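See structure below.
Showing just some of the chains, left in place.
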Amino acid sequence: MARISQAEFAQLAHEHVPFVGMLGIQVESLEAGKASIRIPFREDFIRPGGTVSGPVQMALADIVMYAVVLSLIGRVELAVTTNLTCNFLRRPKPVDLIGRGQILKLGKRLAVGEVLLYSDGDPEPVAHVTCTYSIPPTTQEPIAISPSPPTPLPQAGEGSE
Amino acid sequence: MARISQAEFAQLAHEHVPFVGMLGIQVESLEAGKASIRIPFREDFIRPGGTVSGPVQMALADIVMYAVVLSLIGRVELAVTTNLTCNFLRRPKPVDLIGRGQILKLGKRLAVGEVLLYSDGDPEPVAHVTCTYSIPPTTQEPIAISPSPPTPLPQAGEGSE
């Protein structure tokens, strides 16, 4: 079970991180070590080319990873991002943006996870993000998570880019 | 000389990238291959811990790099970020955030640069960002820039972390 509830995290995000709250995020699911968050589309997210801008994508990835980490260590507001690496893969469509994150490693001092971002309704990710959080020393013992299964590989087939 | 003027870039950023424009960016300088942009402090940029949130920092870095690239290739709105890697180094103070970017490599298809972010008045960077832009094939020949000099190394001494 997650150490922070979906409702509690949503409130935390909106009240305590106003800039991110402004994005109108909706926490779709939150379990121990994984989270899914949606940003409803807004016209002012567009950048030249008619695509959702990179900063909106990175903001979503960061808040998804924050949810993933808090789901495992509880409400530790001082956990901070130390590294975020984003590979932008495809131009997002002008629709809702969805971020799905999972933990890769939860250590005593660092948590590493990955987040895939999707345009609503499209199975191909628009961005891949890895993110590291630094966990303050005083944090309680995190809850145990099972080993990550090997990531399944995509099938070659009739699909197209 | 830059291929886009400071005023023209500021207007482009505000009108065509509303989300970034919302940040109230001020283009402080823009030359061929380098740019400096300021985000005036606002209360709603704060995250738990009293520090400017990561997404605001990454949004600034991205727009700085966009300015750096357009300074070399002109107004090519379809240039898009393909990779952004941010190392968060120190908690920013609740003051203006300043991003200073420079080109590392301008190729025909990819431009790579680095951006250092500073809290106004503090010589130590709060974040280091590398950023890659993909340049559309139809772009005119970029202007030549001289080789980057070796980055000078910091001095060991009496300072403190």
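Note that the chains take the letters A and B in the order they are written out, and that residue 1 is the start of every chain.
Following the convention adopted for this analysis, contacts are C-beta pairs under 8 Å (C-beta built on N, C-alpha and C of every residue); 3 or more make two chains touch, one makes a residue touch a chain.
What you see is a predicted model, and the numbers here were worked out from it, not measured in a lab.
**Student:** Which copy number describes the whole complex, given 2 displayed chains of the same sequence?
**Tutor:** Whole-complex copy count for this file comes out at 4.
The rule we apply is simple: only the chains that are shown with their structure count from here on.
**Student:** Quick one: superpose chain A on chain B by CA and send over the rotation angle as a multiple of 5°.
**Tutor:** Value: 180 degrees, nearest 5.
**Student:** Distance between chain A and chain B based on Cα centroids, please, to the nearest Å.
**Tutor:** 24
**Student:** Where on chain B does chain A make contact in their complex?
**Tutor:** Those residues of chain B that touch chain A are 16-20, 22, 43-49, 51, 53-56, 58-59, 62-63, 77-78, 80-88, 91.
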